[in-house]
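With one protein chain withheld, the remaining protein chains of the complex are depicted in position.
So, subunit A:
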Amino acid sequence: MKAAALPPWGLPALGAALIALAAMTDQRLALILAVWFGAWGLNALLANRARGAGARLIVPLIFGITLLVLWELVVVLYQVSFVILPAPSAIWARMISETAILWADFQQTILKGALAGYAIGCGAAFLAALAIDRSGFLQRGLLPVGNFIAALPIVGTAPIFVMWFGFGWQSKAAVVVAMVFFPMLVNCVQGLKASDAMQRDLMRTYAASYGQTLLKLRLPTALPFVFNGLKICTTLALIGAIVAEFFGSPTVGMGFRIKIEMGRLAMDMVWAEIAVAALAGSLFYGLVGLIERQLTFWHPSQRRGR
């Protein structure tokens, strides 16, 4: 915690000294350090001076680009073996040239396997939560069990589901259903309990029926929890669909491609698939987040600014 006591020029001076020190032994290291400190300094400046939405977008963007540049620099300058780590430029080139295959894999794994499983699993969990909600006994019994199952390595059931449902996308969807069901169920049940006693009493004084209370009070208050579950499940769905393909799949699909190209040591193709998966995962998460912001604009966690 000494840094707090340094004068304002202390950190830049420290960085410059480090770069100079590195330049004497290894000039490549000096270049990498210079890029890192330069970008970091810029970010620190922007973060402390600028306010508003612009900085919120630019600062993380600069950080991400810096990481990519550093990756490229390390690979090129130190001539890292292609098998260990291909450069971002090589991965990008491969993504451009193999777009058709990547698109087919994307359709098979994400549009068919992951999305179908996600919709079925989350929908079933939501309905189950509504059913459980009416019985306090079931709630007290299912919540601990559900929490326990949610912490289990359910990915491990992938070989079983592939055995049961065959190599097609149906078995992947089944794995996804098994993975997302309990985290979603636990969140939904918690969400349905979120409205407080006073609010429920108010509904009673209005002589609201169960359905009316559910629709007007309890579902809206449950939404933040429901979306929390939906967001957690986006990643789980992608993981489930891809990992299940390791245990058997038709000759198309992201998990299949990763497995095959690994064997051929075509690492740039493997990384291209990962880039697609990462992009799809982030978009999926972002989409759910966007819907959440539209529907739960009233919740404190959605307030903008400080």
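Throughout what follows, a contact is a pair of C-beta atoms (placed from the backbone, for glycine too) under 8 Å apart; a residue touches a chain by one contact, two chains touch by 3 or more; residues count from 1.
FYI, contacts and distances are computed from a predicted model.
In the listed set "Cytochrome c-type biogenesis protein", "ABC transporter permease subunit", "TusE/DsrC/DsvC family sulfur relay protein" or "Aspartate carbamoyltransferase", the entry agreeing with the UniProt name of the missing subunit chain is "ABC transporter permease subunit". The chain that is not drawn here is touched, among residues A:119, A:138, A:214 or A:295, by A:138. Check A:170, A:235 or A:296 against the missing chain and you find that the one touching it is A:235.
Considering the whole complex, the residue from A:62, A:124, A:252 or A:295 that touches the absent chain is A:62.
Among A:18, A:31, A:69 or A:85, only A:85 touches the chain that is left out of the view. For the chain left out of this panel, the touching residue among A:19, A:173 or A:277 is A:277.
Mapped onto subunit A, the footprint of the missing chain covers residues 1, 4, 40, 43-44, 46-48, 55-56, 59-60, 62-64, 67, 81, 83-85, 136-142, 144-145, 148, 151-153, 155-157, 159-160, 162-164, 193, 197, 200, 204, 234-235, 238-239, 242-243, 246-247, 254-255, 258-259, 262, 267, 270-271, 274, 277-278, 281-282, 284-285.
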